[in-house]
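Here is the structure we will look at, set down as structure tokens.
The complex appears here minus one protein chain, its other protein chains still in place.
After this line comes chain A, so read on.
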Amino acid sequence: MRMKRIGTIGVAGAGILGVLALTGCAADTKASGGGDDKVVLAEPSWVGATANAAVVKKLLEDELDVKVEAKQMDEPVAFDALNSGKADAILEDWHGVPKKEKLYVEKKKTVVSGGDLGVVGHIGWFVPKYWADKHPDAVKDFKKLNKYYKDFRTSESGKLGHFIGAAPSYSQHDKELIKNFDMKFKHIPSGAEAAQLKELKRLYDAKKPFLTYWWEPQWMNEKIDMVEVKLPKHTPGCEVPASKAKCGYETNQLEKFLNADFAKSNSKAAQFIKNFHWSTEDQNEVAGMIAGEKMDPEDAAAKWIKENKSKWEKWIPKK
């Protein structure tokens, strides 16, 4: 009796699965029929990238009638996705994964550059303005920080000053700099960008001194006022190998990368993405709306698009 019942349930289950599969396939063919030219954007987890993706998505969908999906993935993962074609483009790359960049762009030629984004990225060591005003000498020469390391001590860093390091996926050689220049600081990495942002916000609100790896463009820069500490000038290749690095960071022209096939197709979407080029201020405006004013990315993009028609008209490919 019981066996029979289990049997009927089994048959019923198989039946359901079968129907699922059939209807699914039917739905599948429908979807792929209209979705041939869907563009997949790799969107790293920082807000600037969200701003890029939101504006590009909105314009592509409204002006060129191209379907866009923004998939959230960090740089290293994004390069794999560009290589395999699971993503068509990344709009903002900080050259944080040189190994993969070399492999896919130069060796396998599955990923191609899409030109500069226009936004200039800059990484450096920063202190809050309220501290910098009191100690202008340390801002001009990073070695003078050693004089004040006691200001930066925390329970984490013990006897040394606390250096707030970058999130794991970011380009960095601070640990080596601290070692090579005998700085009296302990490099304590942030686990994630969000964690670092929150920690800085907390310290800033409490008016505590801190020394951190920081960069622009960054939407938080509108909310907290920081001053850069001068590091030795960057010369090409000076940070390779990292263990011998004795220089600051390169000022980075953020670059777009495209899947090679997508770029070759030269579709309208591909042309548009190659044309897409805006300034740090523009990006910060949109990012600030998203993160600072907590607007929905789509609404923020719509607002910017409405106000800056002259800027984006150039991106639309000519017929």
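Observations on the structure shown:
Convention: a contact is a pair of C-beta atoms (placed from the backbone, for glycine too) under 8 Å apart; a residue touches a chain by one contact, two chains touch by 3 or more; residues count from 1.
The criterion applied here is as follows: contacts and distances are computed from a predicted model.
Hidden from the displayed complex is a chain whose UniProt protein name, among "Cytochrome bc1 complex Rieske iron-sulfur subunit", "Carbamoyl phosphate synthase large chain", "Bacillithiol biosynthesis deacetylase BshB2" or "ABC transporter permease subunit", is "ABC transporter permease subunit". From the options A:81, A:145 or A:211, the residue with contact to the chain not on display is A:81.
Checked against the full complex, the one of A:93, A:151, A:174 or A:193 touching the unshown chain is A:193. Within the complete assembly, residues 1-3, 5, 8, 12, 15-16, 19-21, 23-28, 30-31, 45-47, 50, 71-74, 76-77, 80-81, 84, 86, 97, 99-100, 103, 154-156, 158, 164, 167-169, 188-199, 201-202, 205-206, 219, 290-291, 294 of chain A touch the chain that is not shown.
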